[in-house]
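A quick write-up on the structure given underneath.
Right, chain A next:
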Amino acid sequence: MSPLLYLILLPLVGAALAILGLPARRVAIAAAAANFLLSVGLVFSFDFTATGYQFVSSCSVMPTLGIAFTLGADGLSLAMLVLSTVVTLAAVCVARPPKNHPAWFFASLLFISAGALGAFASVDAFFFYMFHELALVPTFLLIGIWGSGDRQTAAWKVTIYLAFGSFVLLIGLIGLWLAMPVGERSFDMRVIADQARQGALFLNDTSMALPFGWGTIHGVQVTYLLLFLGFGILVSLFPFHTWAPQAYASAPAPAAMLHAGVLKKFGLYGILRLITPVFPPEIASQFNTLLLVLLVGNLLYVGFVTIAQRKLDLMLGYSSVMHMGYIFLGLLAWNPIGLSGAALMLIAHGLSIAALFALCGELRERTGTLDLADLGGLAKPMPIFGLLFGFATMASIGLPGFANFAGELMIFFGAFSAGLPAKTGFNNFQITTVIALWGVVISAIYMLRAYRQIFMGPVAECWQNLADLTTVPRLCVIALIILLLIAGFYPQLLINTIAPALIRL
Partner candidate 1 sequence: MTPTLADYLLVSGILFTIGLTGVMLRRNIIIIFMGLELMLNASNLSLVAFSRYHLTAVGLPNYSGQVLVFFIITVAAAEVAVGLAIIVALYRARQTTHVEDLNSMKF
Partner candidate 2 sequence: MAASIPWIILFTPLVAAGLILLFGKYSKPLSAGLAIAAAGICCVLSWWLFGQPEATEPNQFYWIQISDLFSIPIGVTIDPLSQLMLVVVNTIAPIVFVYSLGYMAREKGYWRYFAGLSLFLFSMLGIVLADNFVMMFIFWELVGVSSYILIGHYFDRDSAAKASKQAFLVNRIGDFGFMLGILMLWAVTGTVVFRDLFTQIPLLESQGVYLVIACVLVFCGTIGKSAQFPLHVWLPNSMEGPTPVSSLLHAATMVAAGVYMLARFFPILDVVPPAREVIAWVGGLTCLFAALMATQQDDIKRILAYSTISQLGYMVLGVGVAPTWDIPMFHLFTHAFFKCLLFLCAGSVIVSMHHEQNIWKMGALKNKMPFTFICTIFGALALSGAGFGPIGFSGFYSKDLIIVWAVQNAPILGWIAALTAGITAFYTFRLLFVVFLGGPRSDAAKHASESPLVMVIPLMLLALPAMGAGWPFIERIFFHVVEPEHVPHFVHYVLFALFLGGLGLAWAFYARAEKDPVSIPLFAHRFYIDNVYDWMVKNIQGGLANLSNWADRWVVDLLVVQTPSKITWVCGYVLRFLQLGNIQAYAFFFAAGVVGLIYLLIAR
């Protein structure tokens, strides 16, 4: 029995106990803490020198289709599992029990956590997909019942949008499955990667003529596009990003932390597992221009939209969308530098956005408004809050010393060296890198302006007696920031863990 199974079951058990009537918050914190300790234990018993998956357990579910409930962890999954448990613990600790149905509130949080953990621990693509779907419904409940603002619209929008994205992804997955040789079809990611390496995929490829004389399109290209766009919708790739800001703004803070910090990474993790090891660069590079244009939309266009925001929660939501542009750039670079940078950025962004949303939620509780114009000078009554928000802001804009910088640095270097050699002139990757660098300035503009408008300047009468952060949220945010600092001061630790898992054709 793999310890990973317990990792997934603990939150589910916690959720069940909460629903059955035990004190919800305590059960949730206990489950999350136990999960966190279990994941730390996994880290210590992990063999960092071995390649391939460890803690594997497999149980065949549908042999004819090649579906088996396989769990396993290699460097990348381990890092993502630890990220998930950390953010879950922080989210559950920061969560204030709502007045209506607190048990279901905490149960939903734990369900999301179970879904994320299951997705990252799965080696089978089918269950990978299924666990993500598992996490969609609790998100709907959390936003729709316990959210704020226009929560019903946001809940419907995000659920249907993400379900549609998952649907596109499913078609892509089926296409990938069909591309495998007939007798050996399986959803197991290791089998898929092996076959790709041997060149056994897409042997009986079909092709179709496109209208308007655009040439022919092959099955492999369609599958690549479907998979990438499917994952992209789940990760708010431009122009499929409009679900994210409203969802994060309306969601209660713990839900936003979990979704932006952990669940969104599912799509990027999927790209690292199902696209980069499977499709050869010749196929991938045909769509580079299109995808680069889309991610420039993420960086530049959404960056400007973020600057225009006047409310903190919407601003953080849009900024989260913008940062996905960096990760996509690293992924498209398709070289070890860019991929490592993207993986590092996954973790760094998850931690920093979780810290920011936690603080945003605390602010909303205290002041009832997140409108930047109404706030001001809050560093005086709440110095610790101001300090921690400052740290989180600096992390998010990529200040060296935090993991985000290391990730962005590697992404820039990786993207700049992708494509043609630099000597023969600027190619589209390099132009995109220039734009991505300007994104660094844009993110500084909006985060610093928000920080200034919230915490600096003279303090208004009504805010003079605000209470500072209490111990538990303070410790949670400090823990997240310390993790960011550790990963930022010594990123080689994470790179060594993740690098063996970043295979590409």
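One rule holds in what follows: contacts are C-beta pairs under 8 Å (C-beta built on N, C-alpha and C of every residue); 3 or more make two chains touch, one makes a residue touch a chain; residues count from 1.
Selection criteria: all candidates are chains of the complex that A comes from, given by their letters.
Just so it is clear, the structure is predicted and the values come from calculations on it, not from any experiment.
Asks: Could you check which of 1 or 2 is in contact with chain A in this complex?
Replies: Only one candidate touches chain A in this complex, namely 2.
Asks: Would you tell me which residues of chain A are touching candidate 2 in their complex?
Replies: Residues in contact with candidate 2: 157, 160-161, 238-243, 301-302, 304-305, 307-309, 335-337, 340, 377, 379-380, 394, 399-401, 405-406, 409-410, 412-414, 416-417, 421-423, 433-434, 437-438, 440-441, 444-445, 448-449, 452, 455-459, 490-492, 495, 499.
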